[in-house]
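The excerpt is restricted to a subset of chains, each kept in its original location.
Order of writing sets the labels: A and B. Residues in every chain begin at 1.
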Amino acid sequence: MQKLLKKRSKKVGQPPGTLIHIGEETAKDASISVIAYRDEQFLEKEAASVEECLTFKNSESVSWINVEGINRPDILEKLGQCFGIHPLALEDIMATDQRPKIDDFGDYLFIVLKMIRYNGNNGGLDMEQVSLVLGRNFVISFQEGREGDVFDPVRERLRTAKGRIRKMGADYLVYALMDSIVDNYFTVLEKLGEAIESIEEKLVIDPTPDTLHLMHELKRDMIFLRKSVWPLREVISSLERGESPLIDKSTAIYMRDIYDHTIQVIDTVETFRDMLAGMLDIYLSSVSNRLNSVMKVLTVIATIFMPLSFFVGLYGMNFKYMPELEWHWGYPTVLVVMAVIAGWMLVLFKRKRWL
Amino acid sequence: MQKLLKKRSKKVGQPPGTLIHIGEETAKDASISVIAYRDEQFLEKEAASVEECLTFKNSESVSWINVEGINRPDILEKLGQCFGIHPLALEDIMATDQRPKIDDFGDYLFIVLKMIRYNGNNGGLDMEQVSLVLGRNFVISFQEGREGDVFDPVRERLRTAKGRIRKMGADYLVYALMDSIVDNYFTVLEKLGEAIESIEEKLVIDPTPDTLHLMHELKRDMIFLRKSVWPLREVISSLERGESPLIDKSTAIYMRDIYDHTIQVIDTVETFRDMLAGMLDIYLSSVSNRLNSVMKVLTVIATIFMPLSFFVGLYGMNFKYMPELEWHWGYPTVLVVMAVIAGWMLVLFKRKRWL
């Protein structure tokens, strides 16, 4: 299950800009890959050291430097010095409990996003922080270093020159990366939507306390999803308004497209929350209804057998002078009277719809 | 029942502007119909191919090109090229999970709306996405291709030149189409209102778990309706403010009229939501009340017969020396005592209003 909070306390008391990793430790060591392109040119390689990347800073082509794993302060520091990234931004890259945000540092934009995966096994969401630095002709992306990412289609498009991506600048690349991330939210939402619909069906047929716990976990997921998506709205809206000269007019129209998608994601999250709230009401009232029906069974049984037991007890008394006991038809009469009483009560309950 | 979410995942990883159909498949093949008019002139025909439509682009008359069925990327691409529609707009036309929106592309406005029908059979709402492209002298409308639409009265008015529609431009046609869609919301709301009122009556007479499920489904409908109508407010408000030169001043006053209607629809949806929330409270407390009355019956029965059973048990004991058993009036005395006890308890319960 997603932890409520990441351990930020180890940072307490450090001067600002101190690079301390906050987040899960990953086994993988940090690795750096570079893609550089311009129209027909295309270069892709794994960088053995940080220094290799630096040559791309002033090249003509657009470079995408992807850093997998952020637990190595030395790598970040070198990159930071070379590309002129502010220590506070570097600090935020390493602290994976950031909320999505955009900071305009003039020469470059610093963007923080959340990449979300649905983890089928333990039913929770898996979040990975992605930080993007957009300069004039380069994009540096930092990932937490967990297995896999959602950028493969972008890489594929760059390799095959599919679409317009090779003809556009670094801002379009940032758009493409952000679009991959937001598109992936829909995959997650589909999974959650299926989970909600399957619970909804269970609710009608046979609600159990387990159903309740599933709902609670989905609600929890929704809270986390919401926390990641709401601030995204402002981030992309600020990109769309084209406030930074780093974002070209022609790219802004694509940003509007992601903006629409983000609104759609937010809308869906809110719809899911509404659905879950409604389902909780259904659950609670079905529990009450079941209590009602249990009590009705008890009441029917008690109401029928208590008078009868009284009757048979009555004629079990040992008084010397009880004339009925001597009657020849006493026993059958009592039996008939009791049958009538029981029958009458059954009819009564039928009418009250308790049976 | 309305699906919570349409399958958007197949789009993941595609470059922007890739035309992929998202939504239910319809059996019908895409068809195109054209209406062109100007004052006294009127022309209506089915277009066999896309190319036929293209002649209308630069004509003097106002043309309305209605495309039924959006699962054919080739048709959309041709239309897009001819009328200069941006690939992102074409993509949105094919993705039927859009929320209502308006995008101003300078030369043309791109509007997305939801056409809603009340489906009496399975109690749900039936949504169809309608995309409108408004150019200087043409309107292109795209429908998902399901049987029927709400535009017949507009067609009729165009044919018979009823009202001012033949004298006005393409902006007025867009107004007329949007007005048809919003007017239709009232029909849906009336149906839902009737459903709510019939449930409200049931709640008073005899609330069952079924009532609860009906309420849950109505609530669900309301969530979807709300999702479709709220964004419409902004869309029409932006048209009314006359920010685009494509909307004439004289048409803006009509847009204000639809704006008022949209607010009325939103108001009514919110009222219905409030009503449903209140009805859920009534339901829950009537379930509790019923539990109360069941328990009262049980308690009354138990309280009357438990002491009586004790009494008859008492005189069923086999002690050798129980003087009462020998008394001649023992039995009648016990009977009277028990009758007094039972009667006294009945009076007590009457006073407590449990009977």
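The rule is simple: a residue touches a chain if its C-beta (ideal position, glycine included) is under 8 Å from a C-beta of that chain, and two chains touch if they have at least 3 such contacts.
Here the structure is a predicted model, which is why all the values come from computation and not from measurement.
**Student:** How many copies of the one sequence build the whole complex, if 2 are shown?
**Tutor:** The number of copies making up the whole complex is 5.
Here is the rule we use: only the chains that are shown with their structure count from here on.
**Student:** How big is the rotation, 0 to 180°, that puts the C-alpha atoms of chain A on those of chain B, in steps of 5?
**Tutor:** Chain A sits rotated relative to chain B by 70 degrees.
**Student:** When the C-alpha atoms of chain A and chain B are each averaged to a single point, how far apart are the two points in Å?
**Tutor:** 26
**Student:** Residues of chain A touching chain B in their complex?
**Tutor:** Of all residues in chain A, those touching chain B are 150, 152-153, 156-157, 162-165, 176, 179-180, 183-184, 186-187, 189-190, 193, 196-197, 204, 253-254, 256-257, 260, 263-264, 267-268, 271-272, 274-275, 278-279, 281-282, 284-286, 288-289, 291-292, 295-296, 298-299, 302-303, 306-307, 309-310, 313-314, 316-322, 354.
**Student:** Which of the residues in chain B end up touching chain A in this complex?
**Tutor:** So the residues of chain B touching chain A come out as 4-5, 7-9, 11-18, 86, 88, 92, 97-99, 101, 103, 209, 212-213, 216, 219-220, 223-224, 227, 280, 283-284, 287-288, 290-291, 294-295, 297-298, 301-302, 305-306, 308-309, 312-313, 315-318, 322, 324-328, 330-331, 334.
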